[in-house]
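Rest of the complex left out; these chains stay put.
As written, the chain order gives the labels A and B, with residue 1 at the start of each chain.
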Amino acid sequence: MKEAANIADGSPSFGARVHNKTKVAVIGASGYVGEELVRLLLRHPCAELVAVTSRQFAGQTLAEVFPRFSHLERTNELRFSEPEPAQLAQHANIIFLALPHGRAAEFAKPLLQAAARVVDLSADFRIENAKIFKEFYGDDHRVPELLGKAVYGLPEIYRKEITAAKLVACPGCYPTSILVPLIPLIRERMAKFGGILVTSLSGVTGAGRKVEAEYLFAECNESMRPYGIPKHRHLSEIEEQLSVFARERITIQFTPHLVPLDRGIITTIYVDLVEKIDGGSIDSIYEKAYGDEPFVRLLGDALFPDTKNVSGTNFIDIAWRLDPRTGRVILMSAIDNLMKGASGQAIQCFNVMRGYRETEGLR
Amino acid sequence: MKEAANIADGSPSFGARVHNKTKVAVIGASGYVGEELVRLLLRHPCAELVAVTSRQFAGQTLAEVFPRFSHLERTNELRFSEPEPAQLAQHANIIFLALPHGRAAEFAKPLLQAAARVVDLSADFRIENAKIFKEFYGDDHRVPELLGKAVYGLPEIYRKEITAAKLVACPGCYPTSILVPLIPLIRERMAKFGGILVTSLSGVTGAGRKVEAEYLFAECNESMRPYGIPKHRHLSEIEEQLSVFARERITIQFTPHLVPLDRGIITTIYVDLVEKIDGGSIDSIYEKAYGDEPFVRLLGDALFPDTKNVSGTNFIDIAWRLDPRTGRVILMSAIDNLMKGASGQAIQCFNVMRGYRETEGLR
């Protein structure tokens, strides 16, 4: 199969219309998040993927490691290399870090010093407070001087800041599914700040491509279980972000569950309301907050979110219900953990950083 | 394959040791709950299944409808019949109703009048209050005079009452997974009665063998979603039971989710504590409540429940965690919705009603 043979003349050509491609690189491209990022960048009309790194696969081509990409011509040329920040920063303008927590921090500093812009998909720069980082991640932060410099990569909330950011810290999958529905109610001061409670269900790719017994097919299939209770690491960034909009310290309850499907997160959030409110007002709050957002779909109080409606897309679907029996509002959201929960969101940030159409490469 | 050929002489024989088998019948045996009940009764050393009914399959043998049972000799003789209460009560002493809600009530009355004892797996007799039944199930109850006569079939809570009961109303799958972990904290007055919140995840058999588009494989696989919010029908029996032990009216929040696996329920319960308590005290409460129970496994605060550990069994696994950040205790449970959540529990009740060993036919 030869790609070139298919570019028939006369019919519309995709490549021709882009003039200013941005050179990009992905460090740590062998996990699920990295693979999804590579897939998106290879098809992105404004991005040119110049390097991918992986210690495990160094020397192999993209096509060899990810056979599903093998029809794309460049995947037979582009080889995984060892990650060398200085060299990468010479060839790429924006560099994505898809590394485990802790390792990303080491790379960010030399890349930024070499004038590259960095989109980090790990947790390393999501938290502003070094003490909280240590409390939740166990180790001292390796480059605490960068902590306050990163922009939290949630375009629906920080679009303006992302535009000029040097270092973007993409939120985790759980935080995205929680913060997008919750922030409007906090910001509008409709939610009581105490007593917020969140339950999430995650597909197995949420754990990354960890080769551990507990993620084997026969361990996960026909199994479901809560885990990480009561103090999952993502609480740190969720609470820090919520506290910004509440203008006071917020503590929430959060329970994740592992569920046997590949992709998707379902989050259910329980909020006590400050005062009685009708459904129309809630609709208005969300319409005002997200009515123009390209990746937020508001389902209102009629439909339920379902992971299969967002799988493979960058959407977050949001629904809500008022419960007159308990006086609570129940918020529900669905995302694809590898897209809006990770790589899709990173591309969305990339588009914002470069002034491209925000949906570019994501439809 | 001939079953008879295998009863080798000399080797231990199972059938020989039972002297007083109870004659039983299952009305509505073609759903998942009915099929599981038939499976358990066919292997139960103290039960003799004399009739199974199903309008859909009337005339067919058990082996034809359930090929997985085809090796059991009687499944080639026993045929589904039309359900005729008077006749069934003549031949069986205990009759199981595995019918949809609403239809069970019609059968219960003539069966009881004909002196049969009834184990009902529908919701029809779980609630004592006819008004609440109507509020949650939409219709007037057809035999309200029986509402106060049924015993709620949760042996861990109502063992003594079940012993002599004429009519046992087996709890639903969600209520079982919620009430067993929650009642001890209510009874010991450790839980604040306001603000209790419950999230449950259910496998697809929990919806029954409904031939509807939303339960097709390709609709459920790689899908998960909340549903039945904010007022799922099971809330009625859950709140009624909790209120008995609280000695005041309790209202809770409950959110079920549909998840792509065959069997299992995971329930997570959030409870505000009346006062600070240490883990040892919680252990003691559960040890006292369930330390001698044959089907309760206490996992304490070290392990997490997982549906795969209870699948195919009648166990309920219970774990808990204290959250010092929020002052809550989080209770977690796992059951097989078709076993402890339905048919296994019905057999457990049957054993209690007949004075058999409670684990008979369930190990």
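One rule holds in what follows: a contact is a pair of C-beta atoms (placed from the backbone, for glycine too) under 8 Å apart; a residue touches a chain by one contact, two chains touch by 3 or more.
Predicted, not measured: the structure shown is a model, and the values here were computed from it.
Student: One sequence, 2 chains in place: how many copies belong to the entire complex?
Tutor: All together, the file's complex is an assembly of 4 copies.
Criterion: only the chains that are shown with their structure count from here on.
Student: How many angstrom between the C-alpha centroids of subunit B and subunit A?
Tutor: So the centroids are 41 Å from each other.
Student: Touching residues of subunit A toward subunit B in the complex: what are they?
Tutor: These residues of subunit A touch subunit B: 195, 197, 199, 201, 219, 221-227, 229-231, 251-253, 255, 257, 259-264, 266, 268, 270, 304-308, 311, 321-323, 325-326, 328, 330, 332, 334.
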